[in-house]
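Of the protein chains in this complex, one is absent; all others appear in place.
By written order: A, B and C. Residues from 1 in each chain.
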Amino acid sequence: MTALLSVRGLSVSSGPLELVRDVSFDVDAGERVGLIGESGSGKSLTALAVMGLLGEGLSASGSVRLGDEELLAASELRQCELRGDAIAMVFQEPMSALNPTRRIGDQVGETLRIHRHLSRKAAERAAVDLLARVEFTEPERYARMYPHELSGGQRQRAMIASAIACDPGVILADEPTTALDVTVQRRVLELLDRLVDEEGCALLLIAHDLAVVSEVCDRVITMYGGRVVESGSVSQIINEPRHPYTQALLATSKALSVSESSLGSQLPSIPGTVPSAGHFPHGCPFQDRCDRRVEACQVMPEMVETGRRALACWNPVVGATPSSGGEAA
Amino acid sequence: MSADESQPSPHRLPPRGEARGRLASSLRGAVSALLPLARRLATMVVALFGASVLVFVVLNVLPGSPAQVILGTQATPAAVRQLTAQLGLNKPLVSQYFDWMGGLVHGNFGISYISHQSIGGQIGQALTVTGPLVLFALLIGLIIGLPLGLAGALRNGRVSGSFIGAMSQLGMAVPSVVAGLLLIVVLTVKLHVFPTSGFPGWSDPWQALRALVLPSFSLGMVEGAIMSRYVRASILEQLRSDYLRTARSKGLRVGQALRRHGFRNAAIPLVTVVGLELASLVVGAIVVENVFSLPGLGLLLLDSVNNRDLITVQDIAMLVATTVLVLNLLVDLSYRLLDPRLKGTA
Amino acid sequence: MSSAVLPNAPAAREVPADEAFADLERRGRWLRNPSVVIGGGIVALVVLSAIVSIFWTPYDPLAVNPAHALAAPSWAHWLGTDEYGRDEFSRLMASSQIALFVGALSVLIATAIGIPAGLLAAAREGAISQVVLRVTDILYGFPALLAAVVLAAAFGASKMTVVLAIGIAYIPVFIRVTRSNALVVLNSEYVLAARAYGRRTFSILRRHVVPNIATTIIAQMSLLFSLAILAEAALDFLGLGTVAPTASWGTMLASSQDYLGSDALLTLWPSLAIVACVLGFSLLGDGISELREARRRS
Partner (left out) sequence: MSVIPTFEVDSVTKVYQSRGRRGHAVDALRDISFTVAPGQSLGVVGESGSGKSTLSRLLLALEKPTSGSIRHRGEVISGRRERDLQDFRRRVQIVFQDPMSSLDPRMRVYDLLAEPLRALHIEVDEGERVRELLDSVEMPAAAARRFAYQFSGGQRQRIAIARALGPSPEVLIADEPVSALDVSVRAQILNLLTGLVQDFNLTMVFVSHDMAVVRHLCDSVVVLYRGRLVEMGATEEVFEHPREDYTRELLAAAPRLRAQRGLTSSS
């Protein structure tokens, strides 16, 4: 099976600073992949590079293939034909990502006007249907509203409606629920989950929260310091993380849970600070904070793939289930 | 405080009386849409009143009577007293103020001490020159500023963009006096393309327009330079906005996205700029008319100052101040029309 | 004080980069900004020429010499002479005194009133703020030129009416700039924190608001300085400011009007001086704003 979206050796740089380095991953048709990482890890830039929407001063190299088309080398015209049609994106801040001076219906139907050449009237009607699909109870009324008249969750649902308008093969969702309240986040995630199922499209969900990704996705890619450090199925990553960073993240995540009391105990934590974008150490980006560091870490470890699992570490965690915070205390 | 009201699930806290709430809120909506408008109008009336008091007080507190000025130093005290009474200048200042204001409100600008002509008529005559001058200058400013600013934004970070930036920076530093004099030197004195100065009147529209070309350019070029900087900043902001990126993620090319999503939003701050520019053009016309000896409001104002024709000065100052304040008001209101977020805000 | 709290987070002790180096880099950023360098250079030149002209000019800028009237540029008179045979270069130098005097004093008046009023309007909601804003509205009706005409009509033309007019016209600008920037600071969390440890409004204005809005205000001052010089030149040109025979760029322009056909250079010199000086101050102001923006983004 060939991948629907295939990223190979993708790098994004701003002048001399490399913000994303040699990132490779695949997303199959209908597959849901989670991309996790912290601020500065390069996860959002990776998505923007795939969309061809990097901001001024940023440039991408490597290869991004959608089906059998190379996107990075494609003409701007061709990229525009694909954007919104074959590949769509949902952004983090639904307030600023929607145009404040245009009505919701107008913005939701726009994709159809661009790619299906619908008339204004027809796009308007289609937008109302789309709003109904993302669970607006009075779609006609909301279609006539402006973004500021909607709540955060409603805005994000409208964004999703616009993304699914042309039945894209892949949806990239960049922290779609980070700006939302917990209960609203749940609702938006459920909606996204259902729509992706119905549409049968692939999803690349970018998040900083491993739990969110584990609920929605089949597979997880972990990024740190502009690189992919580990990837695998959700169960592989949750049950046997092999990269020390993934493992530590997971340990914290498990210790901090709504369903288990840990009152007053020390949480397993990762020492040090997150390297800021572009200012990564030589070799493995995690070495400064890693308790499994060895001499070899000063050289960047190669990405080793075994089946659908990949890892870039000289001294990976082996066997056994991760201790849930054993080394704390 | 915007509560996230994404359709509360049924078990949430008790709903308020839905229907009653909606009726009340639509009523409130109507009131709250008009109230700020009324409030804004009221503040302008207050500002106009304040401005008129200011003008009146400054021009009437000085020692020495206008009658003395008019009649000259040789005049007998009796003659001065008589003229003072005739002009109504022996009344208390407050009633003089209300006489003046009352006249203005009814469109009666009074009679000049000096020329004994109706000031209203003189101002009307002058406006036939100043009005077109300001409009042409604005047009020139827009014609220069809009494309230059747009190009500057689209070429940002390239050499051509920096060049455009430098040119507008330079343009802003050239006062209209300098621009006017240099245009005269080059186009009139050396190349004889345009008439030097003066105004032939509108009886010959072609000659009248010719006489207005250089003044309009010297006034408009500077404003164009200023405008281009605002346009550039405004478009750049749009280009960097999240929603423009969203538009592009839907498959629009940069230019299309800018046209569909950027221009309207960019126009919002630009309306302010155009309004303020118009105000500064009205004031700038005072200078340019003097460079080119155009018989407009500026020349009339300056002549009145030199002749100590204070009523005329008072009238024109008030007229200009009113124009500026009304333009400010219009800018405010148009903001509200263009930006749906501001509907009904104070 | 125990430090046994966090056994597994020693690397938090690491501090980025070196002290002195960071300070140097901050200074270096100023010198790498072309607007600041060019603008600052021009401003320095103007200030220098104004200072020197107090003690020395090649010729007395007021000395009439009919024999050398309207002379072309030469070694004796670098920029030639005017219709009375006065040395153009000396007059340009002397004029820079007036430009700087008017610019500095009017900006001083505007800031001395505008900044405190703006701070007050920001710190005290309600009646005081309303009064300040209404006064601002009124003053907005009187741009510098109009204010100058009214004042000249009332008190006669002089350097001081120009200063006063420009100063008054810029008061509302400073009120608005100060108020809006101060409001941003006053609504920040660090001010909330300061209030939580007992700082009162006045200390907050002094310790937090003023330092944080200073750069913006200085940039605005530089920009308005350039506009003041523009206005001063226009007013002098109209005969509403500095009166002949005192040399100022505006009066030089006015008298050059009669020689546009024969001696265009008489128009050119003061024009160049005005443009350069205005450019200098506005570039400097722009540069300061740019640096502030850059710092805020980083």
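FYI, contacts are C-beta pairs under 8 Å (C-beta built on N, C-alpha and C of every residue); 3 or more make two chains touch, one makes a residue touch a chain.
Source: prediction; values computed, not measured.
Visitor: Can you tell me which of A:D22, A:E81, A:D129 or A:D193 touches the chain that was removed from the display?
Guide: Answering carefully, the residue with contact to the hidden chain is A:D193.
Visitor: Just to verify: which one of A:P94, A:P271 or A:P285 makes contact with the chain not shown?
Guide: Hidden-chain contact among the options goes to A:P271.
Visitor: In the complete assembly, which of C:F55, C:W75 or C:Y197 touches the absent chain?
Guide: Counting the whole complex, the residue in contact with the absent chain is C:Y197.
Visitor: What is the set of subunit C residues that contact the non-displayed chain in the whole complex?
Guide: 1-6, 8-10, 12-17, 19, 22, 188-190, 192-200, 203, 207-208, 211-212, 298
Visitor: Counting contacts across the full complex, list the positions on subunit A that touch the omitted chain.
Guide: Residues of subunit A in touch with the missing chain: 32, 38-39, 152, 181-186, 189-190, 193, 208-212, 214-218, 234-235, 238-239, 245, 248-250, 252-271, 273-274, 276, 289.
In this section, only the chains that are shown with their structure count from here on.
Visitor: Based on C-beta pairs in contact, work out which chain pair has the most and send it over.
Guide: B-C
Visitor: Among all other chains, pick the one whose mean CA position is farthest from the mean CA position of subunit C.
Guide: Relative to subunit C, the chain whose C-alpha centre sits farthest away is A.
Visitor: Please report how many Å separate the Cα centroid of subunit B from that of subunit C, as a whole number.
Guide: Roughly 23 Å, centre to centre.
Visitor: Any idea how many Å lie between the Cα centroids of subunit A and subunit C?
Guide: A distance of 49 Å separates the two centres.
Visitor: Which subunit C residues sit where two or more other chains touch them?
Guide: There are none in subunit C.
Visitor: Help me check something: in the complex, which residues belonging to subunit A touch subunit B?
Guide: 51, 53, 55-57, 76-77, 80-85, 88-89, 91, 93, 96-102, 110-111, 114-115, 135, 137, 146, 148, 151-154, 157, 159, 162, 180-181, 184, 187
Visitor: Could you list, by residue number, the parts of subunit B that touch subunit A in their complex?
Guide: 2-7, 156-157, 239-243, 245-253, 260-261, 264-265, 268, 338-341
Visitor: For subunit B, which residues count as touching subunit C in their complex?
Guide: 43-44, 46-48, 50-51, 54-55, 58-59, 61-62, 169-170, 172-178, 181-182, 184-185, 189, 279-280, 283-284, 286-287, 290-291, 301-302, 304-306, 308, 310, 313, 317, 320-322, 324-325, 328
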